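This is the structure I have questions about; it appears just below.
Right, chain A next:
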Amino acid sequence: MIEFEDVSKSFDGAKAVDRLSFTVAAGEFFVLIGPSGCGKSTTLKMINRLEDYTSGHIRFAGKDITEYPVEALRRRIGYAIQSVGLFPHWTVEQNIATVPRLLRWPRPRIRDRVAELLRLLRLDDDSRHRYPHQLSGGQQQRVGVARALAADPDVLLMDEPFGALDPVTREALQSEIARIHQETKKTIVFVTHDMQEALRLASRIAIMNRGRLVQIGSPIALVREPADDFVRAFVGGDDRGIKLLSLETAAERVRAGESAPGPPIRADAPLSRALSLMIEHATDRLPVIDASGRPLGALHLADFPRQ
Partner candidate 1 sequence: MSRPLRSYAMYTGIWRDPLPWTAAAFVALVFGMPALRPLFAAAFPSLERPFYAGASFPSLVAAHLELVFASSAAAVLVAVPAGIFVTRRAGAEFRGVIETLVATGQTFPPAAVLALTVPLIGFGAWPALIALTLYGLLPIVENTVAGLEAVPPDSLEAGRGLGMTGRQLLLKVELPLAAPVLVAGIRTSVIINLGTAAIASTVGVRTLGVPIILGLIGANIAYVLQGSVLVALLAVVLDLAFERLARALARWREA
Partner candidate 2 sequence: MPRNRVLLLLFAIGSIAAFALAFLTLAPNRLVSGAPIPLSYAINGARWLALLPGAALLPAAFLRRRRPTQVYVIACASLFLAALLWLAGDAAARLAAAGSQMARISLGAGFWLLFATAALALSDAVRRAFRSPLTRIAVGFAAALPALAVIASGHLDRLAIAREYAAAHELVGIAVVRHIELVLGALAPTLAIGLPLGVLAARRPRLRAPLFSALNVIQTIPSIAMFGLLMAPLAAIAEFAPALPRLGISGIGVAPAIIALFLYALLPIVRNAAAGLASVPHAVLEAARGMGMTRRQILWRAELPLALPVILSGVRITLVQLIGLAVLAALVGAGGLGAIMFQGLFADALDQVLLGVIPIVLMAMLADAAMSALVALVQQQRQ
């Protein structure tokens, strides 16, 4: 879907991005991560040409991005930023309808689409007529994501969208975006500096440092086989084991048919959650249930380390 080929960008002689090459496949949740100043935001903004690159090629849906008229390109790509940037003088409905109105969709279609998106982002239907300053930070960001998705873009770009929110809201929105990704199968390119967030959401992670791509791979690959010391330290040296646990689910270790006393854990919950529950309740096994609450089996602490 998106191809970077040897892309570089210099600001006043200093290289912000240095010969970047990678591909984002359709439907992937692709995360760009790295320390401050590594060039991840700049890289993201080069995709929708909010920043221009100095050399190399960027291709979107097969064509070079310079071949698209720039506004047409941006209207096919959703964009959500940390400070949200809702238009204060427009209602929630008008904000979400921004791109559809630019594309001159008929009114009924816009209204239906807004209702659909409000449902998708779990917002009340009567928040339609509210103004941004009447919403909480979390609600504003939900509107921001809805606005980015309104015209059904092929790709969604997100620049540290949850960074300004409190931890509880951040967690809730992370779950939302993971769910939305599953439901809509959109390609998402997500920038963050929070490793936990990246490991939780990504299908593939690209780690950048000082403008260069250091390693690219699935979350488990990055945790198990870091390419160098920098990656190892960045991914989190001391608790790599716990991080590995957070990447696997109870379903992958469950002993089917068995039963166990104690609080149940859902099959799709990460093992790190199971560990936490076990310690809290001073037990070494938990019953596993599926999404509708039916028992599936038992989880044993002894099974956690993989052979």
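The rule is short, and it goes like this: a residue touches a chain if its C-beta (ideal position, glycine included) is under 8 Å from a C-beta of that chain, and two chains touch if they have at least 3 such contacts; residues count from 1.
Criterion applied: all candidates are chains of the complex that A comes from, given by their letters.
Everything quoted here is computed from the prediction, not taken from an experiment.
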Candidates 1 or 2: which touches chain A in this complex? 1
The answer for chain A against candidate 1 in the complex is residues 48, 50, 71-75, 78-79, 81, 83-90, 98-99, 102, 130-131, 133-134, 144, 147-148, 157
